[in-house]
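On to chain A.
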Amino acid sequence: MTALDVASGVLLLAGSLFAVTGGIGLLRFPDFYTRTHAAGLMDAAGAVLILLGLLLLAPDLGSGVRLLLIAAFLLVTGPTATHALAHAARNDGVRVWAEREDKKR
Partner candidate 1 sequence: MTSQLPALQVVVPLVCAAGCVLLRSAFGAWLLFSVAATASLLTAVALTVQVWDGDVIRYEMGGWPAPAGIELVIDQANVVVLLLLGVIAVIAAAYGRRSIELEVPLRRIRMFYAAMCLLLTGLFGITVTGDAFNLFVFLEISSLSSYALIALGRRRRALLAAFQYLVIGTVGGTFLLIGVGLAFAVTGTLNMADLADRLPAVAGNRAVTGAVVFIFVGLAIKMAVFPLHAWLPGAYSEAPSVVSIVLAAVGTKVAIYAFARFAFTVFGIDVVFTDLPIGEAILVVGSLAMLAGAGVACFQQDFKRLLAWSSIGQVGMIVTGIGLATASGVSAAYLHIINHAVIKGALFAAAGILLIRLGSTSLESMAGLGRRMPLTFGAVVIAGLGLIGVPPTAGFASKWALASALVEDDRWLILIVMLASSLLAMVYVGRIVEVGWFRAPADLDERTAENVDQATAAANPGVVRVREQTSVLMAGPVALLAVASVYFGIDASLPSSLADGAARILTGGGAP
Partner candidate 2 sequence: MIATHYTYWIIFALMMIGLYAVMSHGNLVKKLIGLNIFQVAVFMFFISLGRVDGGSPPIITEGIEVYSHPLPHVLILTAIVVGVATTSVGVAIAIRIYEAYGTVEEDNALARDAAEEGTQ
Partner candidate 3 sequence: MSTFDLAEAVLLGILIVTAVAITRARSLFVAAMLGGLFSLVTASLFVLLDAVDVALTEAAVGAGISTVLFITALALTNSREATTPRRRVIPAGLVAVLATAGLVYASFDLPGVGDPDSPVQTHPITDTYLRESQEDLHVPNTVTGVLASYRGYDTLGEVVVIFTAGIGVLLLMLGPRRPADEVKDRAYLQTEYRVLRVVSKTLMPFILLFALYVLLHGEYSPGGGFQAGVIFGAGFILYTLMFGLAAVQRVLPMRTLVVLVAVGVLIYAGVGVATMALGGGFLDYNEFNPGNPSGGQVAGILLIEVGVGVTVAAVMVAMFYSLVRRGVRR
């Protein structure tokens, strides 16, 4: 086990952790915006960390470059998609959750 393996393992674990918390958040958060936030975290932080972890293990230059490109595209498109979702929801009049409302019900 080299240092590279350890580093990659740590990154993969961190990425998986983000993915799992994102998933839990998606299920447990109370309203649309907070859930979008969880989902956004999943593909920005989770997926990118996993990709970086894999990058450290890349067998050759070609795979490495491809992984980097995928990570770069995910970093651009993920937040954009999250932004678009939230924006569309706001336009559509989806309201932000407030605790008081919840208690009244």
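In this section, a contact is a pair of C-beta atoms (placed from the backbone, for glycine too) under 8 Å apart; a residue touches a chain by one contact, two chains touch by 3 or more; residues count from 1.
A quick word on the picks: all candidates are chains of the complex that A comes from, given by their letters.
Note that the structure is a prediction, hence the values are computed from the model and not measured.
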item	value
Identity of the candidate that touches chain A (this complex; choices 1, 2 or 3)	3
Partner candidate 3, residues of chain A touching it in the complex	73, 76-77, 80, 83-84, 87, 91
